[in-house]
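The structure under discussion appears below in the form of structure tokens.
Here the complex is missing one protein chain, while the rest keep their positions.
Showing chain A:
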Amino acid sequence: MTSTARAEQHRPAAGTRAEPPAPQRTRRRIPVGAVIGAVVLLVLVIVPFTGGLTVPFVFDGALSSSRTQLILAAALLFACVAISYDVVFGYTGLLNAGHATVFAAALYATNIGMELGVPFVPAALIAVVLATALGAGIGALSLRARGLGFAMVTLAFCEAFSTLLVTDPFRVFGGEEGRPLAFEQVPSILLQARNVKWLYWLALATLVLVAVIALVATRSQCGRVWLAVRENEQRVEMLGLNPFAYKLVAYSFSSFLAAIAGTVYLIVVRAANPASASVEFSLAMIVMVVIGGRGRLWGAALGGFLYGILTLRLPSLSSSGALDGLPGWAGRVLAEPLFVLGVVFILIVLFAPGGVGGAVDAVRRRIRASGRSRSANGPGSPPASRQDAP
């Protein structure tokens, strides 16, 4: 079989799955990822019912306690953000350094809408539209700069927006303090202090929604062009496609996904805070995606989730007594999320550039390789599947 023919045969399998291969094949190839995803989802769904189950070292108290559920909800939304960022950074290869802007814009717009008396759901929908439009505008301007210039321009926009929120010249954003959540317009079921499971499930549902939309988009024809732009922009241009348009769509689309996460994050943290628009948060998204593995949605989600747990739990590490043996300054340094993340991140870039996703793929390749060599002459040995392609 020539390589072209093989590519032709595998494209439907990788894409829309419109033409499944022979039936016995499909039974053989239950996607491992789907099974793992379903199990993880199930575990996450039943977290509020785990009773007194604890996760030592990671969380204080029971897993089902309100505090832990709120931390998990925030981490799940960070996973959404990481997925949205992976579309533009991992898939399209654009080093966007200002992604927090659209996230925060949706967050603030939702709250301002609710302050004006609009109920939560319509306010959130309007906010998503506005934030996506803002993202498209910023993208259209900053994509004029090539390469690293693009990173610097997006960074500048992020700083400008963040300054706008903090200095608040028009007295609408609440300055450094931000704005408290406009409680009146939020469904009361999401606001119970002792029963946060509905809010937690809302965050989980948001993650599923964002992940599914992103999965469909990245597997579409447009998603394949994004990958092509990342690999070789000149060639895309030579094929008669307009890379700028595809990059702009990727930028706007990822803004859209981040905006969805922002509207729910508002309720989880119960405030519109300028920290959500900061350059640090934008750069943190790079960290999330690289830790999890660029260009893999599940990797990005995992990276965002781990990042969330790490930043939200590390500061309390010093008060937990785990660092008591160390001198004060060392304890303070180790409890500083920035420091730990930075060091972990450097180690990953140096020694595991593919992140967690890359490591898992390497293990899978090795397992499959050993399996194939054992059954090399067996009757049912399948041809090399697409994951084997370099």
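Just so it is clear, a contact is a pair of C-beta atoms (placed from the backbone, for glycine too) under 8 Å apart; a residue touches a chain by one contact, two chains touch by 3 or more; residues count from 1.
The criterion applied here is as follows: contacts and distances are computed from a predicted model.
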item	value
Name per UniProt, for the chain absent here [options: "Cbb3-type cytochrome oxidase assembly protein CcoS", "ANTAR domain-containing protein", "Oxidoreductase FAD/NAD(P)-binding domain protein" or "Branched-chain amino acid ABC transporter permease"]	"Branched-chain amino acid ABC transporter permease"
Touch criterion as defined above, residue of A:L141, A:I189 or A:V212 at the omitted chain	A:L141
Contact residue for the chain not shown (choose from A:V43, A:A160, A:L239 or A:I367)	A:A160
Candidates A:A211, A:V279 or A:L297 - the one touching the absent chain	A:V279
Listed residues A:G33, A:P122, A:P353 or A:G371, member touching the removed chain	A:P353
Footprint left on chain A by the chain that the document does not show	95, 141-142, 144-149, 151-153, 155-157, 159-160, 163-164, 166-169, 279-280, 283, 286-287, 290, 329, 332-343, 345-346, 349-350, 353
